[in-house]
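Of the protein chains in this complex, one is absent; all others appear in place.
Chain IDs A and B follow the sequence of writing; residue 1 opens each chain.
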Amino acid sequence: MGLVHAEEMTLNIGPQHPSTHGVLRLKVKTDGEIISEITPVIGYLHRCFEKHCENLSYEQVIPFTDRCDYIAAMNNSFGYVLAVEKLMDIQVPERVEYIRVIMAEYNRIASHLLALGTFGLDVGAYTPFLYMFRDRERILDLFEITCGARLLYNYMWVGGVSHDLPLGFMEASYRFLDEFEKNINEYHNILSYNKIFIERSADVGIMPKDVAIDYGVTGPNLRGSGVKWDLRKDEPYSIYNRFKFDVPVGTGIMGSVGDCWDRYWVRAEEMQESIKIIRQALDKIPREGNVHEALPKKVRPPKGSIYFRTESPRGDLGYYIISDGTPTPLRVKMRSPAFTALSALSEIATGWMLSDVLVILGSLDIVLGEIDR
Amino acid sequence: MIINQKVSDILEVKFPGVVILPDEPHNDFIQIHPEKWKEIAKFIKTDSELKFDSCQCITGVDLGIEDGLEVRYNFHSMQLKHKIEIRIAVERKNPSIPSIEQVWRGANWLEREVYDMYGIRFKGHRDLRRMLLPDDWKGWPLRKDYKTPNIYNGMKIPKVRKGWD
Partner (left out) sequence: MGFLENRFEDNIITAKLDQILSWARSTSAWYFQFGLACCAIEMMATAASRHDLERIGMMPRSSPRQADVMIVAGTVTLKMASRVKLLYDQMADPKYVISMGSCANSGGPYSRQGYHVLKGVDQIIPVDVYVPGCPPRPESLIEGLLKLQDKIRKERPLTKKK
């Protein structure tokens, strides 16, 4: 018998591929089924966000921040307006603070639902995706009655929000939360404790703590590796210090700490924590108040620069804003959490099977709009 | 923030003359010379009092056509929970700066992005290619003197199409 001829094969996944979550291209070198090298190629959705910022006024940038991370648009504009407000030293009314937190947390749930649903798709489970979209639609309905948009809201303004909460929002909210809490258990039954799902995701794509920190990975991915780091808790912005909630971390229940299942689990648990925050905020929100009270006549921050971070559903979302005293920013840089998470992919996916790569990618929950900007 | 003063003092002792002292004292950032940047980076990552183990953000800045370019680094320490901003100025013509890609692995992509947008070369970077734009793209788009090309690979990139305004 002759020798088996073995050589590495280069495989190209993407830019069009159903499980790359957008237009990502992965150059994969495989040795049989084992990945020996993986290089992500990005930029297929580079829409020149930063160039636009330099040519638009501060308010006009907000819709573009929405479009960067289109799954969690509220959280993205939240970070931006907080940064500009800090630069201008604006104090917003109590009611606005509460409304913002409620919206941000709702969007976090919506984002996590999509992340978990598509993660289920990646491992071959179609049903949870439909279940989760059912609940996501209901959150989008809440946004829609508030500001009229389903996906990209332009809701957070510098110094306020665009619309006050509409009549009936509170009741609809409470009703939704009650039903959604029950539905989470359904998800656990259908996906989290599913034998096949656990086999596919537990002990796969382990990201050790030090690797995660070295790559600057943040958010649920970092917490999945067992690091208790949440900006809402550790560097509270807005009014997050008034709420009681836990920071779930990965503990390796099904496999080892930092595997795909842990990252999944952290997201699932975070939805519970978000519900807690929303409930407290709904209880405490001042009933009266003008949400346009603190809107500045002109958004013209003084000279200076700021690096401001908030916790988006994907991790530390930083805005570096430089103002030169004119109505247009000199520079807006977005530090995107998905960008750093993806940069760690080549490290954690090497050595795994080809079919595991898409599971690992799905567990990182990347959004290409934010990576490429 | 007291941490800026502390880092500044420690660096002054360890690497004399490297910190550019500001005209008036402030606590926002530290401006340093680029020459020994890699050693300094290694030092602030490992020093027991500083321990900046996470490279959060690297921002390239074009301060205007008359002024030069600048690279701004934001570091954060997960263990000691403090953060710092370091600024390094580079010249507009032939900008280059030592790479810290081998110190923080996360800096790899962040540096490539700055290179892509501003053309700042990171000396010692092992894989300095364009990050977001295609490999055959010409020019550095975020520089203030950048002019949008009219055509790329046969596709027109007009600023505004005829009849829009």
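A few remarks follow.
Throughout what follows, a contact is a pair of C-beta atoms (placed from the backbone, for glycine too) under 8 Å apart; a residue touches a chain by one contact, two chains touch by 3 or more.
Values in this document were obtained by computation on a predicted structure and should not be read as measured data.
Among A:I13, A:I71 or A:M334, the one in contact with the hidden chain is A:I71. Interface note: of A:H46, A:R100, A:R314 or A:R335, the residue touching the hidden chain in the full complex is A:H46. Annotation: of A:M9, A:L151, A:I196 or A:I253, A:L151 touches the absent chain (contact as defined above).
Residue-level contact of chain A with the missing chain is found at 15-18, 22-23, 43-48, 51-52, 55, 63-64, 67, 70-71, 114, 129-131, 133-134, 136-137, 140, 150-152, 368-369. Hidden from this view is one chain, which touches chain B at 132-134, 141, 146, 148-149, 152-153, 155-161, 164.
The rule is simple: only the chains that are shown with their structure count from here on.
Rounded to a whole number, the gap between the C-alpha centres of chain A and chain B is 25 angstrom. Residues of chain A that touch chain B in their complex: 42-43, 46, 48, 50-51, 54, 211, 213-217, 227, 229, 234, 304-305, 307, 309, 316, 318, 320, 322, 330-331, 333, 335, 339-340, 342-344, 347, 372-373. The part of chain B that touches chain A in the complex is made up of residues 28, 53-57, 59-63, 72, 74, 78, 81, 85, 104-106, 108-110, 113, 117, 130-134, 141-142.
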